[in-house]
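A single protein chain has been omitted; all remaining protein chains appear in their positions.
== chain A ==
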Amino acid sequence: MASYADLHAAVQADPRSLPKIAALLKLIRTQKLRQSQVVATHGKTALQDPRRAARVLGDDVWAVYEQTLVAALDVDDAPLRDACQSALLKRFGGANPPSQRLERLEGLVAEAAGDWEAALQRYKGVLAQNPANSTALKREVCVVEAKGAGREAVIAALTKLTATCQSDRGAWQALAEAHAAAYRFSDAIFCYEELTLFDPTAQHYMRRLGELYYSWAASTTAKREPLYRKARVYFAKSLELLGPKHNPRAATGLLLTCSAIKLDVRGRKSDPDDELNAALGSLAASKLKAAYANVDPFLRECNEKLLAAHAPPYARLLPKKNEETVSATTVAVEKLVVDDIARS
């Protein structure tokens, strides 16, 4: 399965070849990448001669028209948008009841022009035909966001959407990111837990849960330790699900969490968790070293500095204290302890 970079390079080498453009556009369609400039330029070349396009692309040509229309809206290319829209209307328009897919595209065109009322009318029409049409429901949420109503309105709309379409992963993820952007970590964690219910073997949900717990712990002032421990669990799970694949993000997260736990429990009597913490920390460090094994030497050096900062003794991670204050404090504390012992 070729990657996007390879197909893109192939198309750039031969910009007039329709089969190569078709392969690139199909990959973008299936992987739902957002590369609007690329799609607009190459879709324009592909659809310049409609008959040749229909012959080479076959049944895919209408999907390419749809994809190019959306890309033209994104890059604000009015002639391309009009061409695609008229071709689609000629083929699919005029049906009764109107085609739901076409109504969604018409609504998108209205949204791009800033005509929110017309767009909402279209989506209401679609929902009147089919109240469970998730694309129309999603577009309604997008109109709320595009109008600039603010984050709370968007969160309310997304909550309503997830209550209706409970199996829509994109909606849950968007809601989670909106909560995280509003620093409501507990709600974001709830959304990602729903996502893990759908797909327990997805490492990025586990990693994101670890990151959310870590950020939550870092932003609160009390009761950090259980949050850091939960973050450690999720990071470790994401590393386990990754298997042999490298992911510096998950490894860095685990490393930072282990150091944070070590710093949090410092000064107490030795924690029974210490060995596990140290083992997980060294696992994270080894995964990071392996991930950076074959990269540019400067990047590897940056990684080494990070690993050195997080290796024991963790005193290097503490904020720098004034040496005199520290020694004076320790002397005072010792005196107090000695007095206490003498008195008792």
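As a convention for this text, a contact is a pair of C-beta atoms (placed from the backbone, for glycine too) under 8 Å apart; a residue touches a chain by one contact, two chains touch by 3 or more; residues count from 1.
Heads up, the rule we're going with is that contacts and distances are computed from a predicted model.
Candidate names were "NADH dehydrogenase [ubiquinone] 1 alpha subcomplex subunit 6", "Glycerol-3-phosphate acyltransferase 4 isoform X1", "Exosome complex component RRP40" or "MPN domain-containing protein", and the UniProt protein name of the unshown chain is "MPN domain-containing protein". When the whole complex is considered, the residue among A:G107, A:G253 or A:G281 that touches the unshown chain is A:G253. Taking the complete complex into account, A:E301 is the one of A:D115, A:E152, A:E193 or A:E301 that touches the chain left out. In the full complex, chain A touches the hidden chain at residues 12, 34, 37, 74, 145-146, 148, 177, 180-181, 183, 208, 210-212, 214-215, 218, 231, 246-249, 252-253, 256-257, 291-292, 294-296, 298-299, 301-303, 305-306, 309.
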